[in-house]
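With one protein chain held back, the other chains of the complex are shown just where they sit.
To keep things simple, chains are lettered A and B as they appear, and every chain counts its residues starting from 1.
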Amino acid sequence: MMKFKSLAGSVALSGVSVLALAGAAEAQTTITIWSLDDENQPALNLAQEFSDMDNGITVEYREIQFDDVVSESMRAFATGQAPDIIAVDNPEHALFASRGAFLDITDMVAESDVIDPDNYFPGPLASVTWDGKLYGLPKATNTIALYYNKDMFEAAGLDPEDPPATWDELVEAARTLTDPDNNVYGLAFSAKASEEGTFQFLPWAQMAGGGYDNLNAPGVVEALEIWETILDERLASPDSLTRGQWDSTGTFNSGNAAMAISGPWEINRMLEEAQFDWGVTLLPVPEEGAERSSAMGDFNWAIFSTTEHPEEAFQAIEYFASQDDRLFPEFGQLPARSDIEIPETGEPLKDAALEVFLEQLQYAKPRGPHPEWPQISRAIQDAIQATLTGQMTAQAALDQAQATVDGVLE
Amino acid sequence: MNASLRNWLLLAVALGLAALYLFPLYWMYVTSLKTGSEVFATPPGFVPRDAQWDNFPYVWSVRDMGSYIWNSLIIASGTTFLTAALGTGCAYVLARYRNMWIDIGLFLILMLQVLPASLMITPIFVGFSQFGLLETPRLAVILALTAKTMPFFVVLVRATFMSVPSELEEAALVDGNSRIGAFFAIALPLARNGILVSAILIFMQAFGEYVYSKSIIQSPALQPASVGLNAFMGPNTNEWNNIMAYASIYVTPILAAFVLLQRRIVAGLTSGALK
Partner (left out) sequence: MNRVISSFRDGKGFDIALVGAALLFLGIFAGLPLVYNVVMSFQAVDMFSLGTFARPFVGFDNYIAVFSEPIFWPVMRNTVVFVVASIGGQFVIGFGLALFFTLKFPGSTYLRGLFLVSWVMPGLVVGAIWNWILAGDFGVLNFALTGLGIIEDNIFWRSDTAFSLWAVIIANIWLGTSFNMILLSVGLASIPRDLYEAAALDGANGWQRFWTITLPMMRATIGAVISLGLIFTLQQFDLFAAITSGGPANSSNVAQYWAWDFSFRQYDFAKGATISVLMIALVMVASVIYVRSTRHEVRG
């Protein structure tokens, strides 16, 4: 398996010419796929497999960086250079779908033997839907939960089997666990001024009865004030303001933070690098019995409306969907489907984590969908940053954000 | 005795300054040998705990760096050649006339490049797509990049030509040479060192460029190493140790060439070849 993966990786990375050789039959159709997946992730490998199949279709795969997905594809679309298939982050799907940049695949899906929309979780499905039509298919899904270091819990006199369940308990635990002399923060998370900050904050807002369209609800203000407390008391690193989730969780893995809020994409690295016993628990709620919520992440497949090979492109997406049961065992990603039973991996930490994430996923809400999502998200990030740097109170910052969002939504 | 003591002292100070200044480079190498989480350890480790030499062959093969570096070489060479071909003559003429208008013109040429590549790329991409230049993406990058590097080249090389006494050229003209002949027979050979050195500086800049290449070159087989590096610096896939291993592989050959050539570069720049 390993051998195949690295082989597939190098072949796909070296691009067209080699891929074309792989299926040197006559009348080959070439479709292009852009995605951010590298050799350890599904898209590149699945695209390679699809290309190798004897179906007259060759795939040209381009690995594209997270930050560049939208700007690159937009520019390409505007000048008629768009790829056939793209993997796009779910909150940005509506931006393209609403403008007719993506192909409406409702009818194709209806006729498909492989894809049945009813099998998909409602959140991910909502993110590919615009105006009642399907403009893509969820590629995978994820959400965030609370990782914690059981060894540190024990050392600090906390019960490692009873992790924090409410916001107050979280702050209390963070206070107990923070140990500046040993360079340990209670919590690691990301309040970065990017989509990551929005992704981390929205669950808190939603659990408190708010949401992206209701940002200055009292509960949301309280949530942001708790974030402020966490930073003011140095329960988390001040660099949480400029650091993404992956880097923040890196400090958890190296034993410099006792808890971390992040997603299932961390599991494989943590297994490899964390030299301690750890667990995952659901995101703490405002108070006991409160409604749970979470943010829904990950990418969607979509076909550009400018494609000359809609059938072949759809065939590729059908193939990807048919391989969804391999997502977790091979790549550590969660399929966005309720009909797939994820098998045990035999790795106790991984299986336990998976169980928590699957439960958390039930409460995951999509961001939007709204074609102006980047501007909504920007308003939320500005409020977070203004509050956490002490420039505004949480109330004032969120009032301002709500005014901006109202302007976008009207 | 006194003089040699002074020399040793100066050398010690210079070594100290160099060590301080080269620290980021050292840090790149150290990080490339660490494990993923050791990168984030507090306090920072100045020597890797358990050097991961495997990072290098791993990155080289998984990332197929050979083809990327080849493309980098093509793009950097093409840019250097085109910049030198177009810029040398321009610099020569601008050095021959000396008045305020030339200064202003030169400044305006510089200011054409005031915007970062990340802002120029959209119009360039749109323009190139209209003229079909995207079909030959590496050439397109060379063209765009040449426009970016030329002002710098012209400023440097103009200074070189200003140090070539115009009397020599006039003498050649009197001897019956044409202007073109005088340019190629007198001015160009005398300015050779400065042009060479400036071209090397341009080459190094072009070797590291990535904004234009990233957008213009869509096929991975044609992309340079900088884009290959950029592709795995995303939020969820950034293995810093591997990234730095990639960067080390990518930078070290130029660095080595540079250390070998640098005596000549610096000597060429400071011994009066470039005034």
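Rule of thumb we're sticking to: a residue touches a chain if its C-beta (ideal position, glycine included) is under 8 Å from a C-beta of that chain, and two chains touch if they have at least 3 such contacts.
Worth saying up front: this structure is predicted, and the values here are computed from it rather than measured.
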Touching the hidden chain, out of A:160, A:238 or A:310, is A:238
Across B:154, B:195 or B:216, the one contacting the chain not displayed is B:154
Touching the hidden chain, out of A:117, A:219 or A:374, is A:374
For chain B, residues touching the missing partner are 6-7, 10-11, 13-15, 17-18, 21-25, 27-28, 31, 39-44, 86-87, 89-90, 92-94, 96-97, 100, 103-104, 107, 109-120, 122-124, 126-127, 129-130, 143-144, 146-148, 150-152, 154-156, 159, 163, 173, 178-180, 183, 201, 204-205, 207-210, 226, 229-230, 233, 240, 243-244, 247, 250-251, 254-255, 258-259, 262-263, 265-267, 269-272, 274-275
Residue positions on chain A contacting the omitted chain are 70-71, 74-75, 77-80, 95, 99, 101, 183, 185, 192-194, 237-243, 251, 256, 374-375, 378, 382, 385-386, 388-389, 391
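Everything below uses one rule, namely that only the chains that are shown with their structure count from here on.
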Chain-centre distance (mean CA atoms) for chain A and chain B, in whole Å, is 38
In the complex, the residues of chain B that touch chain A are 35-43, 61-64, 67, 122, 125-126, 129-130, 134, 214-215, 218-222, 228, 230-238
Chain A residues touching chain B in their complex are 6, 9-10, 12-18, 32, 36, 38-41, 60-68, 72, 75-76, 78-81, 183, 196, 244-247, 250-251, 253-254, 256, 265, 269, 272-274
